[in-house]
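The complex appears here minus one protein chain, its other protein chains still in place.
Lettered A and B in written order, each chain numbered from 1.
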Amino acid sequence: MTLSRSQKRGLVGASLLAFVLIMVGIIASYFGSKYQLRIVYGSYVSLMVVLALQVFMGNARITNLSHSAFMGIGAYAAAICVTPVAMKKISLPSAPWGLNAFALDPVTSAVIAIVITAVIALLIGLILARLSGIGATIVSLAVLVIVHSLFLYRTDIFKGNQAFFGIPQVFTLTSAVIIAVIMVYVVRGFKESRWGIALRASADDEISAAAMGVNVHRLRLLAWVLSCVLLAVAGIAYSYYLGTISARPFYFNHVFLTLAMLILGGMRTVTGAVLGTFLISFGLEWVRWLETGPHILGLKFPEVLGLSGVVLGSVIVLIMALRPGGIMGDREIEDFILKE
Amino acid sequence: MEFVAQQIMNALSFGAEYALLALGLAIVFSIMGLVNFAHGEIIAVGGYTMVAMAALSLNNPLIVVGAAIFAASIGAVTLERVAFRPVRYADPTTGLLTAFGVSIVLQNLFLLLVSPRPIAVTSLYFLEWPIPFAGLRISSLQLFETLTTIIVIVVMMLFLKRTVLGLSMRAAALDFEMVRLTGIKANRVFAAAFLISGVLAGIACVFIMARRGSVDPHLGFDPVLMAFVACVVGGFGSLPGAVIGGFLLGAIEVAMLVLLPQSLGGMTEAFVFGSIALLLIWRPDGILTPPREKGDKQ
Partner (left out) sequence: MLVVQNLNVFHGPIEAVHGISFTVKEGTCVSLLGPNGAGKTSTISAITGVAKSTGSIMFADEDISALPVETRIRKGIAVSPEGRRVFANLSVKENLRLGGAYNAANVDSLIAEWFETFPILGERRDQLAGTLSGGEQQMLAIARALMSEPRILLLDEPSLGLAPKIVTQIFTMIERLKEKQMTILLVEQNATLALRLSDHAYLLNNGQIVADGTAETFGSNDALMAELTGLA
């Protein structure tokens, strides 16, 4: 298969990013404390979510606000399938449809979770793909709220805001790094594929693209489902590591956090997704440390609860006002190394 | 019979509040294409102002109400000037994300500068007392709320039909550039839109406070969410749609409360949103807009 020039560049770029991800993973594994390891894992899960977001938002140029919901669907679906029966009988005593009477191995559970998420994504996507910019965003927000309230409502299946525990913790940082690396290739690959290119062209000018025979709605649907599948994987990675999930992380705060990561780095590029994720993941940890009123150089800093929120919000507002394209704008990582 | 009448009253007052909130969102969106998520924080500004009034021992209800509405209006106009002007002519998504960011910043500023804990606001408790009426027990608050909303809607209609500023706002919703080309200052139109949304937020705040009795940093979240849903239902950006969406949402909520068996009592929110979902599937653009040929925008 011969690759076009941009596809070759994409391969280089993805490999560069993969290298960075592997390096960070290795450094963390060798030098990080248990606590720091958890944070790094969390940032890799966030990266998966942000990459999934990028594949849709960066190509279709539509803001999606429902991504945390799909991550939740994937997480819960896998969790329900994989948790041992003994655990489920305790945590979900009144589960319907015999959900607490079976347990599958992690791989099968993951596959089922992905399929379920993909089907739901397809159904919702059929409506969403036909809507224009802000309309699609608004509906996606409605989806977020609806899915969240479903999580809260059927506590017999989901346990609502209480912890759904007992998920076998089969993932380590290595697993997360591997998945993230694969995702980088997938997402970058889509961007440089003919679908990605066609989608971006039609995002800028829908009517001309349609006139040229591009089926905009189908392309959008494709990107949407791909995005949701990746989100499901992120959700699975989340539950397979933590062993416990609840409905709370799959709602507004998470939406906002991951959106900030993508926007800061620049939603048009995969490099932007990676950059923004790490900047905010680690930056936020630092701000949170500041929040607790630490001792620095003999001075006691005051407790400033809420600082992280102010910083995060300000980042979004400033980026939108001053540099809406994010730090990377339209440039990928290989642009720094390869000549034009 | 009395039960039905009682529920109708409930639906009206719920609906009135949602309509009020939805109008605040809709007026800004219709003119600027901005989904103002920070609207909830404007309500909280009103709430914290009431706290400030109490702290200053100014308990005269007129002062408390007036101060809240005033603060909310000023807050809204300031937000426009400071946070939204740079993204004024950007696409709706940029505006939406900015509003999100502003909302988070404000919520955390409340947390930081005032208190993470709820603060009691008791000066408005007097507004609520039961009124026996034809065998029903209506809360006075419900009555006030419904009446106020009706008055607000009428006043707004008059404003939009009779005043030049109102006309320019209606025109701006369709062709903002042309409004500028007739010499009307863009700044004035935007500031007016935000001022109105601030006033609406302040009025809604009064009723929310009277019922809740306390204010906390995340006060604005639920109201803005309901306002948002109401707008979506009625067709985002349409002012009559916001009102209809609000009342419809109120009706659905009361219907769910009534119809759901006791065992599912806590699930009203889920069912309400479920009904909304069905509505959206039937009419993705909201009720008032007829199903449009996909592919053509405004």
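Just so it is clear, a residue touches a chain if its C-beta (ideal position, glycine included) is under 8 Å from a C-beta of that chain, and two chains touch if they have at least 3 such contacts.
Keep in mind that this is a model prediction, so the values were computed, not measured.
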Shown chains touched by the chain that is not drawn here: B
Residue touching the undisplayed chain, where the options are B:M9, B:V179, B:V229 or B:L248: B:V179
Selected from B:A90, B:A171 or B:L225 as touching the chain missing from the view: B:A171
For chain B, the residues touching the chain missing from this view: 164, 167-168, 170-171, 173-175, 177-186
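Methods note: only the chains that are shown with their structure count from here on.
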Whole-Å separation of chain centres (CA-atom averages), chain A against chain B: 31
Chain A contact footprint on chain B (complex, rising order): 33, 35, 83, 86-87, 90-94, 96-98, 100-112, 116, 217, 221, 225, 228-229, 232, 236, 266-267, 269-271, 273-274, 276-277, 280-281, 284-285, 294-295, 297
Touch list for chain A against partner chain B, complex: 62-63, 127, 130-135, 137-139, 141-143, 145-146, 149-150, 152-154, 206-207, 210, 217, 252, 256, 259-260, 263, 304-310, 312-317, 320-322, 324
